[in-house]
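And now, chain A:
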Amino acid sequence: MTAFHLYMAQRLSALVMAPFVLVHLGVMIYAIQGGLTAAEILGRTQGSLFWFLFYGMFVIAVALHAALGLRVILAEWAGLRGGVLNGVSTAIGLGLLGLGAHAVWAVTAGGGA
Partner candidate 1 sequence: MFTLKDIDRHDTDILILGTGGAGLFAALHALQTAPEGTKVTIAVKGLIGKCGCTRMVQGGYNVALGNGDTVERHFMDTIQGGKWLPNQEMAWRLCEQAVVRIRELENEIGCFFDRNPDGTLHQKAFAGQTADRTVHKGDLTGIEIINRLMEQVLARPVEKLQEHRAIGLIPTRDGSALAGVLMIDMRTGRFRFVRAKTVLMATGGGPTMYKYHTPSGDKTMDGLAMALRVGLPLRDMEMVQFHPTGLLAGDHTRMTGTVLEEGLRGAGGQLINHAGQRFMFDYDGKGERATRDVVSRGIYAEMRKNNNPEQEGVFLSMAHLGPEWVAKKFKGMVERCADCGFDLAGGKVEVVPTAHYFMGGVVVDVDTRTALEGLYVAGEDAGGAHGSNRLGGNGVANSTVFGGIAGDVMGMDIRTMGALRDPDLGVLEAELARACHPLGVKPGHVLPLRQRLQNVMWDEVGVMRTEAGLKRGLSGIAEVSEALMQTGVSAEMLAFNLTWHDWLNLRSLCDISEVITRAALERDNSRGAHYREDFPDPGAMEDSYFTVARANGGRVEMHREAVQFTRVRPGETVLPAGEPETLVAAQ
Partner candidate 2 sequence: MSRVARAHPLWLAYILHRLSGLLLALFLPFHFLVLSLALHNAARLDSFLTLAEIPVIKLSETALVFLLAVHMFGGLRLMALEWLPWSGAQKTWAASATAGAFFLSFLFLMRAI
């Protein structure tokens, strides 16, 4: 894993996220018009393979992207280097992935339908 590969991973994950973010924002704007309720959200998403894949990929990309982004900030602003830096940013990435996966599962899996 060279510095260049980390760069590519961050850029590509960002690129993947761009359409997701736009759709996500659109949905939110649409939803918020009538005020949001849990039922509304869940009603739309639960049991939908589309939304599962959508948010699933979103979460993978964002975990990678944010972890790499924070890695740079930790190096530049907190002075972390070498093993510590790699350890901390891997932990952040896995943490985000775990939390994100949990949320996606909550929003899309099983449920009432």
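The candidate set was assembled so that all candidates are chains of the complex that A comes from, given by their letters.
The rule we apply is simple: contacts are C-beta pairs under 8 Å (C-beta built on N, C-alpha and C of every residue); 3 or more make two chains touch, one makes a residue touch a chain; residues count from 1.
Model, not experiment: these values are computed from the prediction.
Looking at 1 or 2, the chain of this complex that touches chain A is the one numbered 2. Of all residues in chain A, those touching candidate 2 in their complex are 11, 14-15, 17-18, 21, 25, 28-29, 32-33, 35-39, 41-42, 62, 66, 69-70, 73, 95-96, 99-100, 102-107.
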